[in-house]
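Okay, here's the structure, questions in a sec.
Removed from the display is one protein chain of the complex; every other protein chain stays in position.
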């Protein structure tokens, strides 16, 4: 495959980068300050007028794997039917409000690097800025053809000095988002309450040693659930960023975990009362920011749900980068959750194999996305869950094009994975090999007796004393052949 | 503290080393071949005559922290009462047969390095060699004043071509061990079936894809439980060294885990029938030899027990080095197990912070042993469990003195931990600080209402809207002060 | 050891916390706004009047290990002579300006938690605020009896819109610091230029793909060296927080590393011209914020220095938490640096064994500090380097007392280590055992011939063919005995 598009591309992008960096302050200014403006990019009608923020970027189209255009899909073709459903329905892509709109490139060692046009706002009115951000977000959703979005309450609207004021601000922003949804057909995949940023939650929210903090967190979750319902959200997520400990020395493990269960039980009760349709989802993560987080991984969280009788009300939202931080492959966590009937939704991202913290990178490893989609296809899809890109630009990626390219990279990677997994399942190669491997449980009397619970140690001792050495007829595990078969489908 | 014993010590030990290395083959030869021997070290009466194997080593005595003798206890004083009980009763030390007697110093890159005197045996009779090993083991138990021991069936007796022969050999060795126990007062802390070494278990034992392997494993467990009962064992342990997977591609997760549950249920049924007194214990480990083991950590194993209704029959045996491989501190795993009512017994060892595999070193970090004993004291002791040294000499430590010194180092480290933890608890400093930290759950109406389940999100929202910002009166977490307080007790 | 001080302590501290949290804004206000104030805590003379910011905290005194006062030294007794020198001279403690004064408790998931009194400032004048911070810092230095301090240029003074303005502001703050030094006798251990926070350095400073960024970094280093000289700084440090890569795909490894060498060469040239007395120090760290940092560990950095002919001008500043992130023990990195003649100074901190990022905790593990001080004592001290506490309060520790307690914990931990290491060296036990272990290199002709370079493979083959199997007389490695000996000194 020879091509000659790249020199041009590089030039274009570098020019674009320079342009964005050079003139961000003026972008969108005309509409915001109400000046007459003949530009066709100025829109009105939804809580005021606003300008299209990235006119240089059009709607991203599917052009196929041989296209040389970077700002196009090479694998994701929304309406194409794969394995019996349009790709869009299998993949249910969602954009994360926090990473896309609010991440400013700061890290523990450095200041913000992004100068996004939506932040270049003449007035300091927080709700106005929140509107501006929300419009920018919907412009991106539209241009990328992403159907769903996810949000934290405190990212879409400002936290003000009192809870009442904060709630009122949230209502205003939710009203705008509802209008934008109606106009665009976009939907909320899930909402969540941000219970980790404000310093009141520094010792925990539902697991705070302080009862008034617990009450505050409860109030915040109630309101966030209402906002999610108002926006037709299909799920509601809990990621317990501060539900854990920094040192066991000052921690009452039992009380904290019981309080967490009480908190979640109240949320489940209110969900029913409110009539919020979708499931509640816990999101496992082993650590960071806490030294230890209670929802360490799928198994730990499942144990917690079972122990506290919460397993009927909660499923899980699995994040790939969290899986790897816990010492598991993403595929392991997905398969484990699916086996337990707990796989609700996926945060599709990936980490860096050499770093010990959450890097929230877009998924680009096609072997990994193939395995992810294998689990999804096997369980017949994720709905009402979906694939949320809980992923952010690298700090050094500062152009708007990067934001679009990053989502394209993730969408194409998941789409390649979907195509690969569908072919694998349709050809049935791994499934047949595995069925053969376990055939003695199905095809022998001994196997059926054991699985039916008909025999005990004494019966089995009689069998064992009578049988020849089992190793002499034990087949190979054939891991290398399984890997070859998978590899042939990873394209 | 000035002292002048060391030059002497070093010399003595080096000479001893050289002696052991130079003349091991003759050690014990006289009794074994039945020659007349005037030495007082030749003993008779228990299945033949045998010689004391390490006459140069006497019974290890407590000499206190200021003693300069390495072959003495500096902290462990068995009968001294600490926190209301003799140290021996709190600590319930156990020696591991496999590491002490059977470890030969081989590793994945190298051949055996040990030339233990008990292995220098003129005849090739396996059961005779097994007897010789068992006698050596009891000599060490006696000289070190360790009250308990643990064993795998296949380490104390040989695996022969048929299961019937293997069982018969096991019976013979168990009979000798019973006599040695009667003569010495030593007891079995726990027994276990070794289901990981023989190649028939390469794909798993209870989780094998092959039903006949499952049957063989069941027969082996039955016999090992009987041997444990015969020896008055107080617990029975399952470490699933091959219960996991090497690749998810060839694995049926659900079937394997259900089979594992079936297997354990049969064992629980047979335990009751057999009248084996103590609890059954699962031993979590995240990986190694398998890439992923099903009993990953305490929480994962607890989830498995709950899910399969096995939580009444099983507790856990926590190994510190397994905890750290799973990304937890040993203290975390112990506290978590204790909170769940699952802390049955402890494999007291430690790993190397820079290596990613189980190094099974003796515990020597006093801060760590203090925290371990804090959990043990808080739950009122471990009985019928205990502290088993699942720890081995380094490959390069090839003298018999090393074996004794290593156990002394572990016993003294646990004893220092016990003394420290007892003072900490008696002074009550950490407990009082922690009680104060959580006082709002006990001392305020709001806290009591929440923990009593009297309120829901709507009630709490009313509270939150009415209250001032909780952060303004939120106390410090004081981690540094907790660490100072702990540090003052770590001596 | 029974005591009854703790309930009181806890109460006092909690009250203090509440007090600090409740009324920080007024602290120090009187002096700052120039109002007449009779309080004895208002000081004048150095660039205006100011108030003592923490009048509740007095000068920390040595009270010995049995004291029950937390706000006292239990082990660090500055003037006590240990191993021939006062403790203060061995330890050369230094406080880090950034962590102590500028860390606000924010982390990647949460907002600031600290409400330090020095930040409660009515005016927005940056240099005035910088003065206020510097005075607070010197008050802490004085109350803790710490002799040295370390700083980044951009932490002590604000970064203003132009480099010229920024330099001028730095000059003003340096002038104040110089006056405060003169009044207190405190000294700069090292200064450094902060080349990682400003977004201009996002792709690197000396390793930026952009030459103008390199120039800016060079200018900043020049000025920071001048500030360090002005303050009598004894060393100058380079930690390359952005000198590395996020992805190799966009990186020219060779050019970046050559540029880094050019940059350091310029700095060495200017150091000589300026007459800055002490050595230049590189500070290894493997990753974070970059995915890979060029100064990965001691060996990598030594290779870089050798390759570029910089080994005469640079030594290393070793940070313990960086060592562990690189897969080494702190002791390994210290011993390796000492062996190479590169051990210049130490950032005395520690990490969390279960987290994969730099936690910059105060050192509290006495085994670790004993080993650290063993290296320091063996090389006769660190001067002109020292022990800088590159360590910060936990985010949840929000009381001024915590800041003081944290430093006490670190200083006492290092002092315990010093006392232990001194006894170990004076008794000589480990040194004698090790000398014996290697005696064949000193005491046999073969050993002397090899180390003298007199023999080759052919000579040695003749020896080997003639000698008996060396394993038969190979002594034990005795790791357990070495660990026992160390453990006896860790108190």
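We just call them A, B and C in the order they show up, numbering each chain from 1.
Here, contacts are C-beta pairs under 8 Å (C-beta built on N, C-alpha and C of every residue); 3 or more make two chains touch, one makes a residue touch a chain.
Since this is a predicted model, take the numbers as computed values, not measurements.
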Check your understanding: Thinking of the complex as a whole, which visible chains are touched by the chain that is not shown?
Key -> A, B, C
Point to revise | Among C:198, C:229 or C:392, the residue in touch with the chain that has been omitted | key: C:198
Check your understanding: In the complete assembly, which of B:81, B:111, B:182 or B:435 touches the absent chain?
Key -> B:111
Point to revise | Among A:281, A:405 or A:446, the residue in touch with the chain that has been omitted | key: A:405
Check your understanding: Given the contact definition stated above, which residue among C:158, C:353 or C:447 touches the chain not shown here?
Key -> C:447
**Study point:** Where the unshown chain meets chain A, residue by residue
**Key:** 1-3, 6-7, 10-11, 13-14, 17-18, 21-22, 65, 70, 74, 324, 327-329, 353-354, 362, 364-367, 393-394, 396-399, 401-402, 405-406, 408-409, 412-413, 423, 426-429, 432-433, 436, 472-481, 483-485, 487-488, 490-491
Study note, to complete from the structure: Note that chain B touches the chain not displayed via residues 105, 107-113, 196-199, 201-203, 241-242, 246-247, 287-289, 291-292, 325, 352, 354-357, 394-396, 398
Exercise for review: Could I get the residues of chain C that touch the absent chain, sorted low to high?
Suggested key: 161, 163-164, 198-200, 202-203, 209-216, 218-223, 246-255, 257-259, 262, 265-267, 269-270, 286-287, 292, 296-297, 299-300, 302-304, 306-307, 326-329, 331-332, 335-336, 339-340, 430, 433-434, 437-438, 440-441, 444, 446-447, 450-451, 453, 455-458, 460-461, 463-465, 467, 469-471, 474, 477-479, 482-483, 486
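The rule we apply is simple: only the chains that are shown with their structure count from here on.
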Check your understanding: What kind of graph do the touching chains make: line, ring, star, complete, other?
Key -> complete
Practice item. Report same or different for the chain A and chain C interface, where same means the shared residue numbers exceed half of all residue numbers found there. Key: same
Point to revise | Sites on chain A at which at least two other chains make contact | key: 198-199, 202-203, 246-247, 287, 292
